[in-house]
Structure formats: structure tokens, C-alpha cells
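Yeah, one chain of the complex is gone here, protein chain that is, but the others are all in their spots.
For reference, chains read A, B and C in written order, and residue numbers begin at 1 within each chain.
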Amino acid sequence: MPQDLTLILLLSFPLLGFAINGIFGKQLPKMVIGSIATVAVFASFLLATSLFSRLDGTTIVNLFNVLDFENLQINASFQIDALSIWMTLIITGVGSLIHLFSIGYMSHDEGFYKFFTYLNLFIFSMLILVLGSNYFVLFFGWEGVGMCSYLLISFHYNDAQKGIANSLAGRKAFIMNRIGDVGLLVALFMIIGQFNTLEYTKIGHLIESNKALTGGAMFFITLSLFIAATGKSAQIPLFSWLPDAMAGPTPVSALIHAATMVTAGIYLTVRSNFLFELAPFTQNIILYTGLATTLFAAFMALRQNDIKKVLAYSTVSQLGLMFVALGFGAYTVALFHVTTHAFFKALLFLGSGSVIHGMHEEQDIRKMGGLAKLMPITHFTFLIGTMAISGIPFLSGFFSKDEIMAQALHHNTFAYIVLVIAVTMTAVYMFRLYFLTFHGEFRGGDQLKSKVHESGPSMTLPLIILAILSIFGGLLNLPGLFFKNSAHWFDHFLSAGTFGLNHIHPVHLDFATSIQLMIFASIVALSVLIWAYLNYVKKGNIAKDDKDLNGWERLSAAKLFVDELYNVLIVNPILAISDFTGKIIDIKLLRNGVYALADGVLNSANISRKWQSGFLSSYLFWMVFGLIIFVAYYILKISVWH
Amino acid sequence: MDSIVILFITGLLGLFVGMRRQAVLSLSISILGLIFAGIAAYFRGTYISPLASYSGYIPTPSNVIILLCVVSILAVLGGFQRYKQDEEHTGDYLSLLLFSLCGAIILAQPNDMMLFFIGLEILSIPIYVLVGIEKGSATSAEAAVKYFFTGSFASAIILFGIALLYGATGSFQIIEIQSNLAIGIWQSPMAMLGSLFLLAGFVFKIGAVPFHFWGPDVYQGASNAVLMYMSTIVKIAGIYAVLNVFGQIFRDSYFFWIDLIALIIVLSMFYGYITAWKQTSFKRLLAYSSIANAGLMLFALSDILNSNILLFVAAYSFATIPLVVINQLANPTQDAIANWEGIAWKNPLVGVALVIALFSLAGIPPLAGFFGKFSLLLAAVPHLPYAAILALVASVVGVFVYLRLLILALKKPTVQTKQSLSIEQSAVLLLTTLGSLSALYFI
Amino acid sequence: MSIGTSLDFFLFVAIALFAIGAIGAMTRKNMIVLLMCIELMLNAVNLMLVTFSTYYGNGDAQIFVFFTMVVAAAEATVGLSIIIMAYRNLKSIDIDMYNQLKN
Partner (left out) sequence: MALILLPLVFSLIAWLLPSAQTRLFGLIGTTINLFASLISVYGFDAQDQLFIDLGLRYVHFSLDSLSYTMIILTNAVFFMVYLSNFKQEITSKKRFSALAFLMQFGLIGVFSTNSILGFYIFWELTLLPIFLILYWFGSFEKPKALLQFFLYTLLGSLAMLLSVIGLLQLTNQQTYEALLAADLNAHGATSIWLMGGFLLAFAVKIPLFPFHTWQAETYTKAPTAGTMLLSAIMLKMALFGLLKWVLPIFDGVATEFWRWPIITLGLIGVVYGALIAIKQQDLKTIFAYASLSHLGLIAAALMLQNEITNQIAIVQIVNHSIVSIGLFLAAGIIESRLQTRDITQLGGIAKVAPRFAFWFAAITFVSLSVPFTAGFIGEFFLIKAIFNAHTLSGIIAATTLIFGAVYMLRAYQIPMFGPTKNSVFEDLSWSEILVFALLIIAAIYLGLSPKCLTDFVATSINQPTL
């Protein structure tokens, strides 16, 4: 099958699933709906693998021409290269697993068919985003995923108590994304202004042909691209929507807000590497934003008690980590972490989903505990996920993080220190989460305990697969000290197959340094593991109530008061202005001003009519007066003339 | 035969026929007379009028006579309901009307000051009488008194102007006067003052500021029937007289008087439209709006050759007469705008005629009123740009006046009461509506 | 003495008469007097016309004067009848009584 046909099919399967479920969903039985959606995505996955196997260089598939102006052409065209295909694999692979999971998870939901419709639509938009061969198509997908994320976050809008909150969370996410989108919009305008095209490859070649263009233009372009990235990938200052986005069903959090959509920002940056390479200053901005985000997010995660909230903040922090890598120009490293993160974070979210499902929608870890015996598979897989993200040696997270740390150590010691702190915190809150959930006594009351059950196969199977991936994902990009020949496979694969990356290589540390690095990291992770075990299991400490938190804990629990800050600084002023303009300026000033003017003119009738006094003699007088006026006019004229 | 003669003879005949106290008979006779007069004017061709022996006389252009006849026919038909009420006088009223029409025709195109003055009086005096036909009503008497005194005062002023002009040029013949003025005499104070006094008289006749005072009172006092006639014919004749006198005699002193005209225009339009807003009597409202329209008419003076005043006055008449007829229906006894509420729903013809008439008066295309205004302004803008701008601003107020009336008349009543029209009334409404719409021909 | 030299004298008289008539018309309240004032104005104009006629030595103006007189007569008749009619209604010929129609 030729590549372009494969690509079209690849794209059209989720769309097809979307259409079928959207139109006939109401009539179809749940099993059918679920399988249609899942199969659609899985089919795309298979096609993606076939493309992956036949991958050579960059292929561009042009579907049709959207707009055609003499100086600017916009095509709906798609690009097959290592980067796009890799992302496609993640999206469809993890996606299909999450679809599978959702069949079980959403089985009791009345909006079942709607859910899968949206999910397929999301997959479709996400594929458009990563497969597009120009920024316009990317923008299509970019906005599309934003819309789907809105729909899915506010999915339970008619929930009895949380309904309005859910829809508001969706709105918040949409609006914050829109702010990022404006950045992307501006970037696109500037790119068009600079290059008169939006095709990645064309831009790349233009840049290659003249290195001259650097400085200002590039800085602003990349900066606005990065603003867009902060919107989608929840970086400071636009990160606060992601924790709220947990209002959505857990599979959504797994798919959109952990594995795929939030990594769109990283994808965008990697995709535009040739632009960022010309703007070192932007790279610094990225680096420090990433550092700040990863640190603060990790801090906020320390004292969250909602199982999903913890994972949400850890996601933000991990994304920050990736941006740190991008800041160093180590694109492949970032993408490697994207991959592993997709595995273990999806795993963790699905695990938490399984827990929540088993706990009958209970999300507060203070009510959990000792679930290890009640849901063994979930427990086991969750443990693997936790270990992976905390960087326990030889799991996927260990390697991908280690790469980033290596970059940091090589370029910027300060960054390295910050990262160490952040990573430690990650381990802390993850193990806290793990132990509080699965060990110790069950704190949810007996009648709930009796109902807790392990989830069905459709939910556990994805868990298991993802667990395996989380364990062995690291093999993709082994550091140089193991198996010399196959080391850095992912690195080479990506930089070879992706435009622009082929002459940007991340630094690889020498043997000694990297071995020290790894040992140090392992020690940190393991010691945290032990500490947490002693603290939460042996001592049996459980999460405190909000009232008896001490200073820093309260700060962490209150998420550093970021939302409050935004309300004070941005939201409330805007609302006030809106009130003012609407009530004062528009109504009082303009509208009533017009009224007043009209009334003034018309009411002058009351004066003018007085002139018509009704007395004949006055009329005659005024006639004579008029004559006098005429004569005066005559005299005036004469005097003017002479 | 000459239309004036026809009208005069019809008038006399009407007086005799009137004695038989058959309203319809006198009506049909005067209508026939008017029709014949119009036809005669149309087919005048090379016919020389007996008056032609008098050297000063050149016949009025036939289209003006036809317009005057048509408007009078409409006025007569529209007012017939009132005229036939006191049967012993129906004939007299109609004859008076015809006589004054003779005056109007003479006035419309005087070529000799003497003839002009006589035309003026022949036009006015019967109207003095007609205004007072409501013998029983005090307001009618007051109106008659006021009209008479102000009118004769104005005649005196005009006469004074004529005398001054004669003093300056030594002739009453317009051609001579013109040729004398042309050789520079127009700069003599006597000529200038004379022209201004004449202007005053004309301004009085068409009822523009500052000689408008008779308008509202007389309109309100007069009966609807007479109102139809005087609010149209007098204005038409008056504006034509102005155009002739100032277009021909004072052609050379154009730059002397044009600014005064502009002033009058602006004042009249603002005063007329604004004051109209607060009126409670429809007749007064009409009077004030007619003041404003008089001002608008004077734009024709800015460029006499190119401005198409005929269209404007025709549109004005075709819009005014139906409104007065409708006022007859709304206010059979008293006279209040409030009674207009929902009038449009009483009868479909009334509704359509009303909407068309009001929008035409407001100058909304594609009705006659718009084209009248448009053709005037088209000619005037290059000469009086600022006056034109102000005039348009004022006419926004005017539109408000008319819309207010329209809103009132279109208010859907809770209980639908039908009102039937007499044949002649419906004929008038139909004809005028068609007239207003006929402007589509000008598109 | 020839007319020409004292032309402006006659004119002055005429204008004075006209002005007197006008002022009277403005100030007096009695309708009959009003009528007389207006007649006065007309006659002032007549005098003026005659003066000019002699000045120019052509007869047109004198013919005109006759017309004016006729018109004046007509006006007087109509005016008087209107006054009578008004008197029937308001039982007064004081012009200030007639101000129901206003504003």
C-alpha cells in the first residue's frame, strides 16, 4: 500500500469512528460503540507501524489546496517523517489502550457513545496536529484538540453537584489554551511575513540557504511559538488549567492531559527546532520557564490529597522537565521523555482510574489505603508506574530523566541542582501517593470496603501492557555505557529521520561522569523510597487534614495561591472593566447621550412654539421686524461690497 | 379656449347652478371646468388668448396650469364632503375656488407687475372668504381675520416693492425692468430694496420664516376642505411667481439676494420641523411642516434653470392632500393628532395611502417626495452647500415628525372598526397614492 | 416748480404715510382701524406710484393706481364682511380677543 493512501486511511479511521458513533451512537449497544472506537484507533496504530517500518526520510502528502493566493499557498498536506510517525505511534498506541480501558471505565455512563465520539474526534485532531506538514494544518489540529479537550473536561456537565464546576473547568482550559493560541497565531503571521510560506521544510531550507536572518525576528517568532507551547503544555504562567482539567473522566486525563495533547507544545518546539536554534535567548527563556514549572509543580504536588490532582501536578512538573531539555536544545532527549512519560503517566492515570472505579468515584487518598490486597493488578502496575516516574534504576523513567540531568550537568550546574531537587520531590510525592493508597489500613469505612473490587479485564489489560512498556521503554535510548552498538537508538533514529534535527545532537557525557550521575540518581530515588516506606507504612503516618498543616504544607496544599493571584490580577479587573464599559460608557454615556441630544433638539419646540403668540398685532410686528431684517441685510451687503 | 377663461366662465356658471342647491351638480360642473381647463392648457398650441392684446401677457406654461388644475380637482373632490354640507353655498364655494385658481394661474407666470399684483389679489381674496366658511366657529372667524389682515398687509408690502421697482426702472413690464436692471440700475438702492420688499411678499405667500405666522393659525382655523386647497395651490403659485420674478428680473442681482434666501431656507426648515414635533393638532403640524417645505422650495432659487420645482410641488401636493383627507376621517369634529391612533387599520386604502404619503413627505425613496427633494438639492448643492447640509440635518427632525404620526396611525387597535370611504375620497386617496408612486417613472 | 426737483419730498410723504399705516396696523386694537391703516398703506403706495409716473412722464403707474384702488375696494368689502362674521362669533372687534389659535 503506497504511503499516501496509508496516511489517508490512518487519518480517516478515527474520523470514521467519530462519524459512526456520532450519528448512530444512540441506537448502537455499548459494546459495539466501544469496539468501533477502539478498533478505529488501533487500526490507525497498525497503519502507523507499517509507515514506521517503511520510513525513509521525509515524505510530503498533499491532499488538497485550501487557499491559493499568488504569494501564499496553503495546502492540506501532511508530512511523514520520524518525528510525526513517532508521535503518531504514541498517540494511536497509548490511545487505543486508553480506549480499551474506557470501555470498562465508562460502562455505567449514560453519555457512553458521546464519550467515544469525542475521543475519536480528539485522536483525529491530534493526528492532524502531528502529521501536518505546515503550521496551518498544525493550527487546525491545535485548535481541534483544544475543542475536544473542552468537550471532554466538561463531559459530566449534568453531574448533580460537580456539574457546573466541570463545565467551568472546561471553559478555563479552553480560554487558557486560547491565550496560547493567540501566541501561535501571531507566530504564524510573523513566519508568513518572514518566509511567505508555512511549510516546515520550505522554511527550513530557506533558513539553511541564508543564515543571515537571526536576532529580532527569530526571537519574536520563537517567543510567540513558546507562548503557544506554554498554553497547551501547561507551563508557567498558563499551567493552572491542567489540574482543574482533572474534572474530566480519568481516561481523558490519561489520554489528553498526560500522554498526548499536553505534549503538543513539546512537539511544536521540536518541529520548529530550526527556528529555535537561531534564537538562543528564547531557549534560555524556555529553560528557566521549564525549571520554574517543574520545581513549583512538584512542590504543589507534595500535599495534594486528590489522587488525580497529584498526578496532574506531576504531569505539569514532568512537562517542565521536558522543556528544560528543549531549553538545552536536546530535542531528542525531550521527545524520549515524552515517550516514556506517555507510558508511565498513562499507566498511573489509568491505575488511579481503576482505583477510583473500584472505590466508586472516591478520589481522596485519605479515604483509601490497603488497596494492595483488594486490587492486586492495579496495585502492581501502579507500583511500576510510580517506580518508573520516580527514577528507580533501569525503569524507563530512570533513563529518560537521566538524559535530561546529563544535559543539565553539562550545560548549567544551577539547572542541575534545581532538577535534583525537583526529581527528589517527585519521588517523595509519588511514593507518598503510592503508600497512602495501597498500604496501611483501609480508611474508607467498611461498607465501602466491602464494595471495593478489582476492575475487569478490559481495564487491567491496558494496565499490564503499559506497565511492561514503562519497564522496558528505557531500552529505546540506552546511554552509551550499555551495549555500545545499539545505544542511543532513538536519538539516531529521530535525528536521522527528522528535518533539522540531523545536525543538532544532544551531548553525551563521558563514561565516568555518566556512571556517577546514574549512581547518584539511583541513590536519591532509593533513599526516598525507603524513607517513604518507613514514614507511611511503618510509622503509619497518613495525610493530615488541612487544618493541622504547617506553613510550607499549607502553601503546597493551596497550590501557591496561583488561581487567587490570577483572579485578583486579571479576571476581576476584566470583569470590572466590562461592567464599567457596559453600564457606564455604553448605556449612560453613549446611548443616553444620543437620547439626550434628540430630546434636546425636539424639546426646543417648547421654546420655538412660544413665538407663535396668537396675537395678530405681534404677527404684524414680526412681519415688520422681518422687513427691518431685510433692510439691515441690504445695508450689510452694501457695506461688505464697498 | 384659454384655460383662465374656461375657469372664469365655469365659476360664473357655478354660481348660477349653485342656486339649484344640487351639490353633486355643481361639483360635476366645476370638475368638468377644471378638466377642460387642463385639456385646454395641454392643447393650447398656437392659440392666442384674448388677453394677449394686452402687451404684457405671456401664457403660463401649460404643465403648471395642468398641475394646478389637477391639484384643484383633488382638493375639490377631497373637500366635497364638507362643501356639500351647507347646500345653499356649495356652488359659491366651488366658484370662489375656481376664481382664486384663475388668480393662481395668472400669478404663476406674470410678465407685468400690474397683472402680477392683480393675480395675487384674485388668488388671495377668495381664500380669505373660504377660510371663514365655518360661520359658526370662532376659530374659523379668527383664522379668517388673521389671514385677511396679514394678507392685505403683505399685499401692501408687495405693492410698495413694486412701486420702488417702478421708481428705479420706470416700467412695469418685466422685460423692460430686466433690461433696465441689466444695465446696472439694479445696484441702485431703490431696486435692491424693491426686490427685498417683493421677496418679503413672496415669502409671506409661501409662508416661510419670518413671514410664516399666518400659517399655523389659519391652517388650524380653516376647514380641512379649504386646507387641502390653500396648502397646495397657494404654495405652487407663490413659488412659481418667485421663480419668475427672481429668475427673470433679478437675475443680475443673484449674489445680492441669494444669501438671504439661504438664511430663510435654513431658518424655515429648522423652525418648521422642530416646532411641528410638539403639536397636538394635525392641521398645525401640517402647517409647520409646510413652513419647512416652503423653505425647501426656495432652494429652487439657487439655480433656477436646472432645478425641477414642478416635481417637488407635485410630490408635496400629492402627499399633503391625502393626509388632510385622512385627517377628515380621523377628526370629523374636533382636531387632535391623538385621534389618528390606528386610523390605518380602519380601511386598507387609508393605510396604504397614509404610509405612502408620509414616507413621500419624509423624502424616503423611491417615492415622489424623495425625487422632488433630490432634484432640488442636486441643483442647489454646488451653490448653497452649507444650506443644503443644514437642510438635511433639519429634515432628520422632519422625518421624526412624520414617523411619530406614522407610528400613531399604524398602532394596531384592539378592536377592529372598519370605516368606509365616500367615492370621491377614495378616488382622491387612490390618485394621490398613484401620484406619489408614479415617481418610479423618474428612476 | 417742477416735480423732478421735489421728487424726494413726495417720496418722503409717501413713505411716511406707509410707515404710519404700518405702525398703526401693529399697535391699534380695533379691527376697523386696522383696516383703515392698511388702506392708508395702499394709498401711500398709490401716491408713490403717481409721483414716479409724473417723474417718468408715462401713464402706466396711473393705470396701476386705478387697479390698486379697485383691489383696495375689494379687500375692504371682504374685510368688512369678515369682521362682521367675526363679530357675530366673539361679540367683539378688539383684535386681541382673537387669540385662541396659538403656539
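By definition in this document, a contact is a pair of C-beta atoms (placed from the backbone, for glycine too) under 8 Å apart; a residue touches a chain by one contact, two chains touch by 3 or more.
All figures in this text were calculated on a predicted structure; none of them were measured in a lab.
**Q** Specify the shown partners of the omitted chain in the complete complex.
**A** If we consider the entire complex, the absent chain touches A, B.
**Q** Kindly state which of the options A:S154, A:T197 or A:T437 is in contact with the chain not pictured.
**A** Once the missing chain is taken into account, the touching residue is A:S154.
**Q** Touching the absent chain in the whole complex: find that residue among A:G144, A:G204 or A:G369.
**A** A:G144
**Q** In the whole complex, not just what's shown, which of B:L263, B:I364 or B:L437 touches the removed chain?
**A** Only one listed residue reaches the unshown chain, and that is B:I364.
**Q** Write the list of subunit B residues that the hidden chain touches.
**A** 355, 359, 364-366, 370, 374, 377-378, 381-382, 388-389, 392-393, 395-396, 399-400, 403-404, 407, 410, 412, 442-443
**Q** Can you name the residues of subunit A that touch the chain not displayed here?
**A** On the side of subunit A, residues 64-69, 72, 125, 139-141, 143-144, 146-147, 150, 154, 157-158, 163-164, 167-168, 171, 174-175, 178-179, 181-182, 185-186, 188-189, 192-193, 574-575, 577-579, 581-582, 586, 590-591, 594-595, 598 touch the unshown chain.
The definition used in the following text is that only the chains that are shown with their structure count from here on.
**Q** Draw the chains as dots and join the ones that touch; what shape do you get: line, ring, star, complete or other?
**A** Its topology is that of a complete graph.
**Q** Based on Cα centres, what is the most central chain?
**A** A
**Q** Roughly how far is subunit A from subunit B, centre to centre by C-alpha average, rounded to an integer in Å?
**A** 78
**Q** Taking the mean of the C-alpha atoms as each chain's centre, how many Å separate subunit B from subunit C?
**A** 26
**Q** Quick one: report the Å distance separating subunit A from subunit C, using the average Cα coordinate of each chain.
**A** Centre-to-centre distance between subunit A and subunit C: 98 Å.
**Q** By the touch rule stated above, which residues of subunit A touch at least two different other chains?
**A** In subunit A, the residues touching two or more other chains are 609, 612, 614, 616, 620.
**Q** For subunit B, which residues are shared contacts with two or more other chains?
**A** Touching at least two other chains: 145-146, 149, 153, 216-217.
**Q** For a test of understanding, state which residues of subunit A touch subunit C in their complex under the given definition.
**A** Listed in rising order, the residues of subunit A that touch subunit C are 609-610, 612-617, 620-621, 624.
**Q** Okay, in this complex, where on subunit B does subunit C touch?
**A** Of all residues in subunit B, those touching subunit C are 113-114, 117-118, 121, 125, 128-129, 132, 135-139, 141-146, 148-149, 152-153, 155-156, 159-160, 162-164, 166-167, 170-172, 216-217, 220-221.
**Q** Please name which positions on subunit A make contact with subunit B in the complex.
**A** Residues 598, 601-606, 608-609, 611-612, 614, 616, 619-620, 622-623, 625-627, 629-631, 633-634, 637-638 of subunit A touch subunit B in their complex.
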